[in-house]
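My questions all concern the structure below.
Removed from the display is one protein chain of the complex; every other protein chain stays in position.
== chain A ==
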Amino acid sequence: MNGKIEVEHLSKTFKKGNVQAVKDVSFTVEEGEFFAFLGPNGAGKSTTVQILTTLINATGGKALVAGHDVIREPDQVRRYIGVALQETGVDPDLTGRELLELQANIFGFDKGAAKKRAEELLGIVQLTKDGERRVGNYSGGMRRRLDLALTLVNEPKILFLDEPTTGLDPSNRMAIWKELRRLNEENGTTIFLTTQYLEEADSLAHRISIINAGEIVATGTPKELKAQIGNDLITMTFKSKEDMLNAEQLMSEHLGDSEVINQNGKLTCYVEDGAKQLLTLVRILDEENIEVESVNLSSPTLDDIFLKITSEQKEEE
């Protein structure tokens, strides 16, 4: 048993509609790592998590979670993982404390130990004073915190969280982030998180894989991913469409390798040493009497990477 996730050539085709949701995905998450799967809706994030947590079977490839094969030894895997999926819910007629105790009992805690564990976890997610209330009366944020507590009952080596903060207000989101960081740093829990929010992946994860249309399109630390597409981003808008098209050509000629993207009435390009390049570009455009409306220079965010990668993919198709 270890806290690793090893995935090789994983794929999943749903019989219904013959949809290939996951296509030949491979990656490894080391013990103690905080790993994020970033992608838009329908990218295959949830399907991957469902396979890794033994809820559905893959149609191809292999996955080891905590050192056990998810297909052949699902019960072993289930012992060592904590899971909060979008599909998982709670029985609204039970209280928070009852749910935690039941979960503990199912994981083999005896009565006394289950009580203790429930008390402990209610404290961790700050629900101690709501422990006696039925979960049906909880707010969305409280429910999500209880969800997190439920995943921690068996002191998992690996936590799987499928969009844990989607739809939460900022204060509840921060509370979850704080707890996830603590679990990862203090307990060394491996965390596999999926998210649509770039800032979430950026701020929490050690390493990120970007998944789109069932395929991993980029993997790296947030820093590496940002570096991958150049250091700085130049954005320009123009007074007229004609000017913009002329500018696009001039800039492409000047920049050579770096690509100029024409999107939503803006020209963007990723360049090294952005300030210097910007001055040169403005001078070139000025010489040709092209009227620039606005100019912006910024360091790339994960958003930019995401857009770049997914737009490249679309072009290939």
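Following the convention adopted for this analysis, contacts are C-beta pairs under 8 Å (C-beta built on N, C-alpha and C of every residue); 3 or more make two chains touch, one makes a residue touch a chain; residues count from 1.
Just so it is clear, contacts and distances are computed from a predicted model.
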Choices "Tryptophan synthase alpha chain", "GntR family transcriptional regulator", "Transport permease protein" or "Cytochrome d ubiquinol oxidase subunit II" - which one is the UniProt name of the chain not shown: "Transport permease protein"
Candidate in contact with the missing chain, chosen from A:Ile56, A:Ile124, A:Leu168 or A:Ala227: A:Ile56
Residue of A:Gln103, A:Thr165, A:Thr190 or A:Ser209 in touch with the missing chain, whole complex considered: A:Gln103
Full-complex contact with the absent chain, from A:Val83, A:Ala118, A:Leu183 or A:Ala218: A:Val83
Interface with the undisplayed chain - residues on chain A: 15, 53-57, 74-75, 78-79, 83, 85, 87-94, 98, 102-103, 105-108, 134, 150, 154
